[in-house]
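Complex shown without one protein chain; remaining protein chains in place.
We just call them A and B in the order they show up, numbering each chain from 1.
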Amino acid sequence: MLKTINLKKVYPNGEEALKGINLEIPNGQVVALIGPSGAGKSTFIRTINRLVEPTSGKVYFANEKNDITSLNKSKLRKIRRQIGMIFQEFALVERLSVMENVLSGRLGYVGFWNSFFRKFPQKDIEEAFRLLQRIGLEHMLDKRADELSGGQRQRVGIARALIQNPMLLLVDEPTASLDPKNSRQIMRLICELCKERDLAAIINIHDVYLAQNFAERIIGLKAGKIVYDGKPSGLSETILTKIYGEEDWSKTVAN
Amino acid sequence: MNDKKVIWKRKPLIKNRLLRIGLILLISTYLLSVFLTTEIDWQRILEGIPRGKNFIFAFFPPDFITRSDEILAGIFESLWMTIVATIVGILISIPVSLGAAKNIAPKFVYFLSRGVITLSRSFQEVILAIFFVKLMGFGPFAGMVTLSLSTIGFFAKLLSEDIEDINKSQAEAIKSTGSNWFQWVNYGVQPQVMPRFIGLSLYRLDINFRESAVIGIVGGGGIGSTLNTAFDRYEFETAAAVLIVIISIVMIVEYTSSHLRKLIK
Partner (left out) sequence: MPIIKQKDYKTWKKFDRKRDLQNWLCWFLGTLIFSFCFGLISSKTIWFYVFDSHNEALDLLGRMFPPETNYFLTLIKPIWDTLNIATIGTTIGTLIAIPLAFLSANNTTPSKKFIRPLALFCIVSSRSINSVIWALLLVAVVGPGVLAGIIAIGLRSIGFCGKLLYEAIEEIDENQIEAIEATGANKAQIMTFGIVPQILPAFTSISIYRWDINIREATVVGLVGAGGIGIELDAQIGDLAWAKVSVILLAIVVAVVFSEWITAKIRKAII
């Protein structure tokens, strides 16, 4: 479903963030991407929908002919509609209401003036209601996004990504600004929703424990290179040391 | 050797001693040279003091009555000018400020917009007014054009700074949904800069009214014309009345706009 070939990114300051990533993700697979800060996790998922332009390499999406890196602007927008994204600090537009934030996920499908006057098709509105109900925030619909708590905001962020009706979710550190309880709830919600919709997801995550518990496949990234790719159960102390460096990992691997 | 006392002194503002002394020297030579090159006619000032006293007394009591219709007409004209100029200026400022924000505009548009801003900021309203009066004839239209133009420089500069400061991830999130550029501005940028936008609009309304009082002096219409006429006719009581009216309107505008700004937050 998603295939990257020798994907590289060099920033203008000369920093090599990605040193050739080859990866293939089948339909409906939830992948956790782990690695230390600065390993290139965020850069990697942003090169997939070209929020960050890759320097070289290819990204095939949906079929072997559809290379995202070679698309023009309007085709790129069409692809972006099919890729949902969830962000680290929620990235809700704080001064818009919950409903507007959720509906903004449909922007790629409606014209400018309709979106300007907030006239979305009834079908989209119904879907928004359904999603808000699913995440348990139906009663918050008219609240401004900055009135919500962290966990609630991330739920709205999830709804915004899902209303795009995507084939792939890119998730950037969804739990970095949440407490442990909310972190688990959010991870569980994302994984459940992926299963319900047979959705593939790439989840960047710091927390090895959460990654092991929720993902089907783990990819370890270090300094822009893949150093591990396999089952969560295969994460051993030596592999964690390889990804993160020397530390006592015995407690983490224990489960 | 051991009887050296521990001394603490406040850390000086500028660490480098040489720089510190240099600065002091520089400032004193500057002040001296200003003093030496500025011709101040003390005789004239001494003469001026009693004259000034008479002059100031000529302002009292302020006379609102004799020229009341002229004062009223001037005030209203200033108000019309202010309202139209602020709206027109802001409408033009919106695209300019988008163009002058580094994070939005391509390089070429950026430099173009910055150029427009610098040009409109370089000249004080009065100088602009002189030229527009020359080009378009006396009256409020020239004044309005002047005020609109200087609104652009002020508004677009400050708004574009705010646009450059927006939260990037919110804007990025909107982009990732596949929105087009206009939708991205409408959803990702506009909500974030809206409070500043409204605050600046009210602030500029206030400034434009005050400026309308001076561009009248060079022929741009409004209350300034009334003031100028009063001075020309040596009707200082009327001039005093005009000044008092200006001050009180500015106070009212400022009071209401600060309240509105608090409401909008």
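In this section, a contact is a pair of C-beta atoms (placed from the backbone, for glycine too) under 8 Å apart; a residue touches a chain by one contact, two chains touch by 3 or more.
Not measured: the values here are computed from a predicted model.
*Asks:* Where the complex has a chain not shown, which of B:32, B:65, B:127 or B:194 is the residue touching it?
*Replies:* B:127
*Asks:* Which candidate, A:1, A:125 or A:239, sits in contact with the chain we can't see?
*Replies:* Touches the omitted chain: A:125.
*Asks:* Please pick, from B:152, B:214 or B:241, the residue that touches the omitted chain in the full complex.
*Replies:* Answering carefully, the residue with contact to the hidden chain is B:214.
*Asks:* Using the document's definition of touch, tell me which of B:72, B:94, B:198 or B:243 contacts the absent chain.
*Replies:* Selected residue, touching the omitted chain: B:243.
*Asks:* In the complete complex, the non-displayed chain touches which residues of chain B?
*Replies:* Counting only chain B, the missing chain is touched by 30, 34, 37-41, 44-45, 47-48, 51-52, 55-56, 76-77, 79-81, 83-84, 87, 118-119, 121-124, 126-127, 130-131, 134-137, 139-141, 144, 210-211, 213-214, 217-218, 221, 227, 231, 243, 246-247, 250-251, 254.
*Asks:* Spell out, residue by residue, where the missing chain touches chain A.
*Replies:* These residues touch the chain not displayed: 97, 99-100, 118, 122, 125-126, 128-129, 141-142.
Everything that follows uses one rule, which is that only the chains that are shown with their structure count from here on.
*Asks:* Considering only the defined contacts, which chain B positions touch chain A in the complex?
*Replies:* Residues of chain B touching chain A: 167, 169-170, 172-180, 182-183, 186-188, 191-192, 194-195.
*Asks:* Can you check the complex and tell me which residues of chain A touch chain B?
*Replies:* 49, 51, 77-85, 87-89, 91-96, 100, 104-108, 112, 115-116, 157, 160, 164, 170
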